[in-house]
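Part of the complex only, each chain left as placed.
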Amino acid sequence: MLSEMDKEYSLDLLWDLLAQDSPAGDEAALSDWLTEWLSSEVPDAVVERLGDSLIVTRGGAPKVAVFAHLDTTGWTLGYDKVLIRIGGPAGKIGDAVRPVRRPDTGCTLAQRKDGNWKLAGKPDAAPGSRFVYAALPKVDGDQITAPYLDNRAGLWAALSALKACPEIALALSVQEETGALGAALTARRLSESYGITQALIADLTWDTKHIKRGLGAAVSLRDSSVPRQSYLAHILALAEGSGLPFQREIEAHGGSDGAGIDHSSVPMDWVFVGAPEKSPHTSRERVHVGDLQSMAALLVHLVNGL
Amino acid sequence: MLSEMDKEYSLDLLWDLLAQDSPAGDEAALSDWLTEWLSSEVPDAVVERLGDSLIVTRGGAPKVAVFAHLDTTGWTLGYDKVLIRIGGPAGKIGDAVRPVRRPDTGCTLAQRKDGNWKLAGKPDAAPGSRFVYAALPKVDGDQITAPYLDNRAGLWAALSALKACPEIALALSVQEETGALGAALTARRLSESYGITQALIADLTWDTKHIKRGLGAAVSLRDSSVPRQSYLAHILALAEGSGLPFQREIEAHGGSDGAGIDHSSVPMDWVFVGAPEKSPHTSRERVHVGDLQSMAALLVHLVNGL
């Protein structure tokens, strides 16, 4: 099943997205790039910018919004070469890192005695600069390994759904890794200006004992938040009716833009749909291509059915 | 004093409410039931539904809203019979639990070596199902013992106040146990659509060394949140003028729908009013009937006086 879908949604865009840097707070360049891409690739889409978050709508009256966050984890260079976390990067000693939008200068992650991260090598960047993993994407058969697949792959799936769905809204949100701030902002605007009450979260989840790569995207029944059960039941019924492969995920921990929607004080339901990845927030995040195809196809099916 | 009030507010409704299941996220059936009940029992009340939260208004221009949360704690059945908490249930090994809206099948709470809860017995329910305590309410003289008196008793008091007050609003909120999400949502709507700036929180509090069952409802001077002092002083003065029994509670911890109102970014004051209970969040929550009468009478007095 997965292999049949392999060709349905082109992965070209994913490589372009992985070539951008956007640690939380620093999403402006990616927003600019996307605005350009949207105007050439989906010319009938209407784009509204809120800070560096984007709301994209297509069709006269979309009934559902797909949320995909634009930001990644990273570090701020502090004093004395200390690296201060942006969100929760899970780096390892020796990982190559570089300043945003700058070439790799051979710097790596090191650890101080007090447990904080520091930079090894000459930073050639002023304190306050943002750093990201320098590793490049690799493809190995059905597997993609790259830093920041979370959430470049989710963003790819959301944009793939935009191209495929005549009536759809996207919320491309900032600062998910630092508190789902863009989700709260865009949810509120989508509620007030478009009357949208239904959302899907396009983001990556964890490859675990119970959710495995290669078996399709996961639909999350819960994480640290609990989605509204009647909406969840509706999504699960639609997913089952689709004939597409998917996995039912049940987690005690973790969160997503769904938590931001919950805290936006607007009436909007959400369910999380995402491919599982190995080694989240590391420089070696790893996904199965078939799960990305499943994720895009499932989003399209759900958006058209809701 | 308490004994005189015993007959003022009928407890019949409380038994009906205790017969419903509504762990956080799964309040739809209770909302349906209440909508029906309201249309027959308080036909002049106007009901607006936001997700599964309800806003109920009576009279042309209510000046105060009573918040009562609809949800309870519970568990989601995970993989391998693990039970994942919904909110903070305080179960004990051996407590009888059952799937929502299903009969007791003899399942009980057990504990895994890693400290997580699991289900003992045959769940006869799919992973993702919600579980609740199976214990039934008991009456023993002036005492009621039942799971989920928090917040069935608060909901009962709010609905009793609705019947008694010509001008009143209610916010019957979802997901209090998981972050007071429904309170933020309903506060915002009450502010924007009704101009309401004053709230009372109808919920249960703790029987402690300083707050005892049988001495009347508690008015909370603070918990982990600090209500606006000028509003609190006004409420305390009204409560003193009522001649009704009540206790002044001062706590360092705990929270309520008041925290949700605080985070809704609308100008709305609130004070917590609630009967104390023994053994909160267990299958054996315990309240004094007189405190419930005091709570309902105090809410009515405050709503009419504000």
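Note that the chains take the letters A and B in the order they are written out, and that residue 1 is the start of every chain.
One rule holds in what follows: a residue touches a chain if its C-beta (ideal position, glycine included) is under 8 Å from a C-beta of that chain, and two chains touch if they have at least 3 such contacts.
These figures come from a predicted structure and were not determined experimentally.
This structure file defines a homomeric complex of 3 copies, of which 2 are shown in place.
In this text, only the chains that are shown with their structure count from here on.
Superposition of chain A on chain B using C-alpha atoms only gives a rotation of 120 degrees, nearest 5. Chain A and chain B have centres, each the mean of its CA atoms, that are 37 Å apart. Put simply, chain A touches chain B in their complex at residues 209-210, 221-222, 225-230, 248, 250-252, 262-263, 265-267, 269.
On chain B, the positions that touch chain A within their shared complex are 24-26, 28, 50-53, 76-79, 84-86, 116, 127-128, 130, 174-175, 178-179, 181, 184-185, 187-188, 263-265.
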